[in-house]
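Here's a structure for you.
Note that this complex is displayed minus one protein chain, with the remaining chains in position.
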Amino acid sequence: MNILYVLYLIASLTFILGLKMLGSPKTARRGNLIAAFGMALAIFGTIFLYEDEHGAHLGNLPLIFGGLVLGTGIGWLMAKRVKMTAMPQMVSFFNGMGGACAALISLIEYRHLTQHTHGGLSGILNSADSEMLTRLAIMYAGLIIGSISFSGSIIAYGKLEGKIKDKMLPGQQVINIGLFLGIVLLAVLNVAGILTSESLLYAVAGLALLYGVLFVMPIGGADMPVVISLLNSFTGIAAAFGGFLYDNKVMLIGGILVGSAGTLLTIVMCQAMNRSLLNVLIGNFGGAATGSGSGEGPQGTVKSINASDAAILMKYAKKVIIVPGYGLAVAQAQHVVHELEELLEAEGVEVKYAIHPVAGRMPGHMNVLLAESNVDYDKLVEMEDINPEFPTCDVVVVIGANDVVNPAAKTDPASPIYGMPILEVEDARQVIVMKRSMSSGYAGIENELFYRDKTSMLFGDAKKMLTELVNELKSMD
Amino acid sequence: MNILYVLYLIASLTFILGLKMLGSPKTARRGNLIAAFGMALAIFGTIFLYEDEHGAHLGNLPLIFGGLVLGTGIGWLMAKRVKMTAMPQMVSFFNGMGGACAALISLIEYRHLTQHTHGGLSGILNSADSEMLTRLAIMYAGLIIGSISFSGSIIAYGKLEGKIKDKMLPGQQVINIGLFLGIVLLAVLNVAGILTSESLLYAVAGLALLYGVLFVMPIGGADMPVVISLLNSFTGIAAAFGGFLYDNKVMLIGGILVGSAGTLLTIVMCQAMNRSLLNVLIGNFGGAATGSGSGEGPQGTVKSINASDAAILMKYAKKVIIVPGYGLAVAQAQHVVHELEELLEAEGVEVKYAIHPVAGRMPGHMNVLLAESNVDYDKLVEMEDINPEFPTCDVVVVIGANDVVNPAAKTDPASPIYGMPILEVEDARQVIVMKRSMSSGYAGIENELFYRDKTSMLFGDAKKMLTELVNELKSMD
Amino acid sequence: MIDFIAENQEFIYLLILMIFVGVELISHVPSVLHTPLMSGANAIHGVVIIGSIIVMGQAEDTVSLVLGFIAVVLGTLNVVGGFVVTDRMLEMFKKRK
Partner (left out) sequence: MIDFIAENQEFIYLLILMIFVGVELISHVPSVLHTPLMSGANAIHGVVIIGSIIVMGQAEDTVSLVLGFIAVVLGTLNVVGGFVVTDRMLEMFKKRK
């Protein structure tokens, strides 16, 4: 058992170190492997070295290994098969599994406790044995948080997969708050010995599952990355309660680390979009049916351009900067855009991609997307580094991006995105915007950029228009 | 006693928070006050609420308060009276006091332990009571580290005050290592029960004091800030051993925090100078008698200029950047340089100061120095921000700086300062260098900048030459 | 309250320090790494699997066995899937650099 404690200590260290290394691009991958190594230590250490108070080792080893093998097989396959662009829902799914695991542990321990105590639940409650009551309270906490995390994550998964639509009941916020308070109240009354039904815990589990669904349901699909990050920290806390239950340090450290880091990460993600967490959770900004931000839209005329003119502009430019956005991901046009880039480079045009930190729908979305089509990593330039380059750029091609190039973020204090740093494409000599219509993006607001003299609109689906551009360029030679 | 534990918890939090806030310019001052508040809580909490195992409160309160009042009076006066530029030696002095305090605690506890155990030291050693032996070992650790920190800090103080010169005995490194091993060996043999003399501990204390002296003595005066930072972390560790001895969490947290933060700070300070800690401690790079870095000096002719020509150049410039260095501090010319700045601004010249992170002899030296003469904080521009401005600058005036403007850091891989970022003054149209001679600075190497066509040397003491410049400017109107 | 804090001192110190470490770890991370970081953290909370192993190893009746088995499988999914997905994401980032 003493060796196990040392293994747990080492595993805890790998978690801390791994998380730290995940925070910097150079070390991130190694950090992940280190944490995985620590996890393996902790798991196999537990299987072989764990002893209960009476010094007995764990039984049911074949079944345990069966579970491990099964889980590894499924998890590995899913993780290896998933498309790069479906990563966020994958994370959400795995997160849900962790939450369910935490909830199940509480359930089983509850059964165990009530079966092995004289008089069952009433016996425990009447004994007023503070240690047992504490255990009961911890079980409730793990159960509630784990269940919410499970059902919430599954809904988030469904939304990102496009299988579940945003839905808001009338008065939903009130229902949610009421339900949550109800759940907590039931648990408290049970532990306090006022409610004594042995099946109460199961009812609470059901309600918590329901709450998870209702909690995530009304939040706009586009906000799912934030919600997943939040549910991620929930599962962390549920795991920490597990650590509490077994007085197990590595569960405690792993859980609390993720709980606190996840909470901060959630807040930081909101900040990058210039919004508050509350606004994401209850606001309707990212929801389905929103009005445009600030009253009237901009006035002016819109110039449109066709693919062949656009191709000529680019072909004779010295420097072209491509600004990819959410629309590129929707159209799955990452491969065509890479082809366009190569054609232009062959003509001697310098091509770069300008990556806005919150372009797309999850942090790093554009990096992941373009990496999939083997775009050279050096060509992806972060916002701060590319902004000074726009003045020396002949043509900017905005592909399915909208909010991240909206000048209102700098000029209009009334705009919901006011204060968010943007890609300053207006500094370039010429801007081509490729999108299907004049409709707005994630923030639901108009974009004056489209009305500027420099700007020409190339209307159409990104993949289709890019293919046309590529064909035009090829036919010109 | 329980309330005391809560107070300790709060104090620990204020230490963590305070240190964190000290790390950012905006919150630093508040952070310091918060930590001070926590310290007051811990001190007064201890005085009034501490209870020993038998529930007895502390006695000798009048004497304790007497000590507090006396220490506060002296400390306050010294801290308030010290000149800004003498801050580092002040810090060193206070650090030494902390070290002495830690060492004294060990001494007194040792006396207490031997007097109250049957058979004195031999009794303890023979009993083989592991708890008592642990206490003895902790006392030794606190005593040794505290004593080294005390005497080392006092020597560092003396060096910075200019009262003690660098001195290196022949074979000193070997003597030092031998002495240190000897000290550790004596302590170990005592705790192991092999040596049993009751006065051994006092001998060890004496040797540790001697070691502190010998440790700091050969290190160049210019490296004292690094040494002080290191001794600072030593005292932190000594305090942590105190916390260990009394099982006192707040001493433990305060001590370890400072121990680990201080160690990292020491390393970071070395990195900023592009050196390793080992190199500072045993290298002779910063010492008194060093040869010039890389063999032959640069060839070429040096152009010198007189004060009146220099004044004309500056008067008709649009933009002047002043690069202050160690020489400005030596010459105590901070007030005159401010006067020069004001005269030039009155002429319509834009004046800024370029602050290199390791200009001078302690981090922030230039900030502190110039703040003393009320230079506007906004005029002090950090290296990264000012470097792009040099190309648009007409005249750069380098005052008593040398290494921080040495182009060898960028061009000569053999140079000891290679890789250190420098102020790129060569990008300006004209460079005036004000120093007394052609001799080298801290790193002991030649500076090619002085031989460049753009460069004119204004030889003389910084204060004297600045005063001449000021008079020239005044007489021109 | 005060007595509770005093009695659980060690634990509270541990808790506070851990929370602090978690927060510090995240506060200087570039935003492109947010997704892999979230995913890595997701894998780490899979440590909850240890609880399910213990529960399973001590299970006696069939219901506990079945539930425990499910818990182990789900926990493994979280751990393995989490680390593998994170690795794949990070692989994308490093490509040809």
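Residue numbering begins at 1 within each chain, and the chains themselves are lettered A, B and C in the order written.
Methods note: contacts are C-beta pairs under 8 Å (C-beta built on N, C-alpha and C of every residue); 3 or more make two chains touch, one makes a residue touch a chain.
Only a predicted model underlies this, so the values are computations on that prediction, with no experimental measurement involved.
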| request: May I ask you to name the displayed chains that the omitted chain touches in the full complex? | output: A, B, C
| task | Just name the one of B:376, B:394 or B:461 that touches the chain not displayed here. | result | B:376
| Out of B:151, B:176, B:190 or B:248, which touches the unshown chain? | B:248
| For the chain left off this view, which of B:176, B:232 or B:274 is in contact with it? | B:232
| query | With respect to the chain omitted from the figure, which of B:3, B:19 or B:210 is a touching residue? | reply | B:19
| note | Absent-chain interface residues of subunit B come out as 11, 15-16, 18-20, 22-25, 28-29, 31-33, 35-36, 39, 42-43, 46-47, 50, 52, 57-61, 63-64, 66-68, 70-72, 74-76, 78-80, 82, 84, 87-88, 90-91, 93-95, 97-98, 100-102, 104-105, 107-109, 111-112, 115, 225, 228-229, 232-233, 235-236, 238-239, 242-243, 245-246, 248, 250-262, 264-265, 268-269, 272, 355, 357-358, 362-365, 367-368, 371-372, 374, 376-378, 382
| said: Considering the whole complex, not just the chains shown, which residues of subunit C touch the missing one? | reply: 10, 13-14, 17-18, 20-21, 24-25, 28
| Sites on subunit A contacted by the missing partner chain, in the whole complex | 1-3, 5-6, 9, 12-13, 16, 249, 253
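Note that in this section only the chains that are shown with their structure count from here on.
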| field | Distance from subunit C to subunit A - Cα centre to Cα centre, in angstrom | value | 16
| remark: So subunit A residues touching two or more other chains come to none
| remark: subunit C residues touching 2+ other chains are 20
